[in-house]
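The complex appears here minus one protein chain, its other protein chains still in place.
Up next, chain A:
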Amino acid sequence: MEDQLKFPDLTDAERKALEELMPDDMSEIITSGLKRRHFLKLITFTGTSLLATHFLGIEQLMARTTAGAPLPPTGVENGVNVAFKVNGSTQKLLVDSRMTLLDALRERLTLTGSKKGCDHGQCGACTVLVDGRRVLSCLTLAATCEDKVVTTIEGLADGHTLHPMQAAFIKHDGFQCGYCTPGQICSAVALMSEAKNGEASYVTRNVRQTGKSVKLSDEEIRERMSGNICRCGAYPNIVDAIREVHGDKAVAQVWQFADGTI
């Protein structure tokens, strides 16, 4: 009843969706930025069409783990039996040799967090982690994944506690439409371990100097994230989010609501 008063414009279904999408500990995960009540206020004021847009963005960030029994294959030619781990659970599938890992995740395992952007390895929306390394699932044949360990956006959060990179993307508004966001976040999570391992990039000052871990400048973050395209142009905010997770101190949030609150 209280919710109904808060959201007079919402249908029951929308209200339910909103509640499902909001983690219980929302206000705790963002210490210096977005508060739950402000978030709700924003949504209430934006009306239903904008609301849908925001849902899309938020939905990408918090895509839930839903993998139940795999959907059955249809019209398989040159079938390959393959068993691999996805977000901790073993999946056994009979796949057409042509099926990409991306299609297997989306169409067979109903893990639709990973997105099909260009389907040609040019946009990065399909980025997932395979054996801990970021790869393009649209150019990975599912048949090659025997015994591999796959982590998708759905596998990053620990229950209702978001992965720090997910929380940082919310705090810094690292997305607008949200379509590239699962790929951006998976890519950024892998980037953290690459930096920790001391891996170099093209803009690394001197590749001959090897060391344990790399401190990433904004230029380094941009170069290392160049495989993930964002057509909304949220790049500055994405860089802020990554810098916050990579560094040891909070990065100031640069946006605020029209009434001056954050």
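FYI, a residue touches a chain if its C-beta (ideal position, glycine included) is under 8 Å from a C-beta of that chain, and two chains touch if they have at least 3 such contacts; residues count from 1.
Rule of thumb we're sticking to: contacts and distances are computed from a predicted model.
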Task: Per UniProt record, name of the chain withheld from view ["BolA-like protein", "ABC transporter permease", "Phenylacetate-CoA oxygenase subunit PaaC" or "Xanthine dehydrogenase YagS FAD-binding subunit"] - done: "Xanthine dehydrogenase YagS FAD-binding subunit"
- [ ] From the listed residues A:Lys92, A:His120 or A:Lys212, report the one that touches the chain absent from this view.
- [x] A:His120
- [ ] Tell me which residue among A:Arg108, A:Arg134 or A:His172 touches the hidden chain in the full complex.
- [x] A:Arg134
Task: Chain not shown, touching residues in chain A - done: 77-78, 80, 96-98, 100, 119-121, 124, 127, 133-136, 139-141, 143-144, 146, 187, 190-191, 194, 197-208, 210, 222-224, 226-228
